[in-house]
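Quick one: this structure, given as structure tokens, is what I'll be asking you about.
In this view, the complex is presented without one of its protein chains, the others remaining in place.
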Amino acid sequence: MALTKEQIAQRIARELRDGYYVNLGIGIPTLVANYIPEGINVVLQSENGLLGMGPFPFEGEEDPDLINAGKQTITTVPGSAFFDSAMSFGMIRAGKVDLTVLGAMEVSENGDIANWKIPGKMVKGMGGAMDLVASARNIIVAMMHTNPKGESKLLPQCALPLTGVKCVKKIVSDLAVLDITPQGFKLIERAPGISVEEIKAKTAGKLIVEGEIPEMQF
Amino acid sequence: MALTKEQIAQRIARELRDGYYVNLGIGIPTLVANYIPEGINVVLQSENGLLGMGPFPFEGEEDPDLINAGKQTITTVPGSAFFDSAMSFGMIRAGKVDLTVLGAMEVSENGDIANWKIPGKMVKGMGGAMDLVASARNIIVAMMHTNPKGESKLLPQCALPLTGVKCVKKIVSDLAVLDITPQGFKLIERAPGISVEEIKAKTAGKLIVEGEIPEMQF
Amino acid sequence: MNKAVRDAGEAIRDIHDGAVLMLGGFGLCGIPENCIAALVKKGVKALTCISNNAGVDDFGIGLMLRQKQVRKMISSYVGENAEFERQLLSGELEVELIPQGTLATRCLAAGYGMPAIFTPAGVGTEIADGKEIRNFNGKEYLLEYAFDADYAIVKAWKGDTDGNLIYKETARNFNPLMAMAGKITIAEVEELVPAGELDPNMIHTPGIYVHRIFQGKDYQKRIEQRTVNPRPLPLLAG
Partner (left out) sequence: MNKAVRDAGEAIRDIHDGAVLMLGGFGLCGIPENCIAALVKKGVKALTCISNNAGVDDFGIGLMLRQKQVRKMISSYVGENAEFERQLLSGELEVELIPQGTLATRCLAAGYGMPAIFTPAGVGTEIADGKEIRNFNGKEYLLEYAFDADYAIVKAWKGDTDGNLIYKETARNFNPLMAMAGKITIAEVEELVPAGELDPNMIHTPGIYVHRIFQGKDYQKRIEQRTVNPRPLPLLAG
């Protein structure tokens, strides 16, 4: 069975380490916050100017001055700090954020990512994505392995306009966990019940399969 | 009579305009604060991180966390703000400070200034002077017209290592007020009882004297 | 150094057709609502607006778009705005998309008197087309220039008559950066106090950067994405 979006988030949450400062993108990445393992202390950075993002507010306690980068109403946790957008991207560029999780339309076998523009469609903009992928030390992509037509989104090279080059370190898709290595996509884990053959068939870029590939446990 | 240091400061204070943000260097420039004309509202910037510098504290009220760029204990005025050194020099570089007054060892007829280093002597450093002279929109130098040996400090070109180039706009010395113009030092006013001939004799750089030169009034 | 003006109309009085404006805010959070309303009323046209976003159809910069007052938007994300899309596709509106961190840092550069900065954002993408690329320590960076804006229009929480500003929570965002970057900076605040009432240790924007300030009114503070959690059940008393 392919992973649900919740399960993708759950699997990514296992990559968190105690003491990490983490930036979670919009969509599946946001869900990672719901699965932070016990005993692991992480601080969430929101690039609109907050360290120490908490959960959504209780109904009636929404504060219009307190939103995340997805423009959602949120709360803070003890020890939080507000700052301006230059400092926010300053700490991102300086490598102070340990992990960035974001979505993608395409990833290439050398770690290029495309997630901001589809030629012929209205382009809304890259927001902070280009800064994040160019600067973060560790980037995990949360994505579907294929597009709605069944075509692979893990490619020899991206067809869509790039957001960043050689930056993605790991992909957690609905089918697999893969590391980006100098040799290409390296298969690390399979989704429960998904065969190596299916992953091979749905990965257009170079796929490296070494030894037995374990199945994810939930 | 040549001006006293207090009179130099007093004359410079007449250059202040309502609403000016002003940075005063160490020495004579500091005294300018004592002669701010009535009805003129100026805000003093101290480059160690303060806008709205006030007078020295009353005895017993010195605060070691509140000093100016000369490391003197000071106070603040209502509406003051503290900031870090990057913002302080940022606002200087961005031309937000309307006027900088500082001392000099030598000034050349094209507005170069030397005030930080004497070869052969222990060099203490330029502090913020190089930033100020390179950035300020309007720089007035407060200085003695000659050195203790009687040699002119207003030169065709500076002999000492430079602090900045083509930056000084006006000089108020103990003998005269002079503007720096494309043609050289232009005499604007004489100190009371000082003749144009004496100023000519003590100005090594090119001096422009046009028409009657008024005497300063105190 | 009293910089207080009566209202938004007086604050924006000299903004002319074709001006380059910076407008603070992230989404609809921390936007200068009063000044935008005054600009709509004044009907000034052919504006270039530097702002992270472009509002929604019926709020924020969207109100100016609806009146066709904007010729060019410089933003990182233009979001959901039907009129915006129509004008863009019809060629009435020009849009320059800039990575958000680059946008912020180009404001900072202007406020700090730095003519240009280096950032890795956009290297290897179409954003880099025609731009100078430079390698430092094995990593490539784009050279990006400081913005040059006629007016910066920002919204703060509290301010004093000397122009010192304090922002609230994430309504800070681009506001302090733009406040530093405008040739003329106009600040609207929820609460305007006499100089001396704000703690000088806690000023986000020193007054030297601000030219006009007024206390705004009738703030709507619209929420774009209202996300909430269910309230936990109250404990039953013994």
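The letters A, B and C name the chains in turn, as written, and every chain counts its residues from 1.
Just so it is clear, contacts are C-beta pairs under 8 Å (C-beta built on N, C-alpha and C of every residue); 3 or more make two chains touch, one makes a residue touch a chain.
Source: prediction; values computed, not measured.
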For the chain that is not shown, enumerate the shown chains it touches in the whole assembly.
-> A, B, C
Would you mind spotting which of A:Gly19, A:Pro37, A:Pro192 or A:Pro214 touches the chain that isn't drawn?
-> A:Gly19
Looking beyond the chains shown, say which of B:Ile40, B:Val123 or B:Ala159 touches the absent one.
-> B:Val123
Which residue of A:Ser135, A:Ser173 or A:Thr203 touches the chain not shown here | A:Ser135
Across the whole complex, the chain not displayed is touched by chain A residues 19, 21, 41, 43, 45, 51-52, 76, 78-83, 86-87, 89-97, 135
Absent chain, residues of chain C that touch it = 105, 112-120, 136-137, 139, 141, 145, 166-169, 200-202
For chain B, residues in touch with the removed chain | 46-50, 55-74, 82-86, 88-90, 92-93, 112, 122-131, 134-135, 161-166
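Heads up, the rule we're going with is that only the chains that are shown with their structure count from here on.
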Considered without chain C, the complex falls into A | B
When you take the mean of every protein CA atom shown, which chain's own CA mean is nearest to it?
-> C
In whole angstrom, the CA-centroid distance of chain A from chain B equals 56
Here the gap between chain A and chain C, centre to centre from mean Cα coordinates and rounded to Å, is 28
So, what's the distance in Å between the C-alpha centres of chain C and chain B?
-> 37
Residues of chain A whose C-beta touches two or more other chains = none
So chain C residues touching two or more other chains come to none
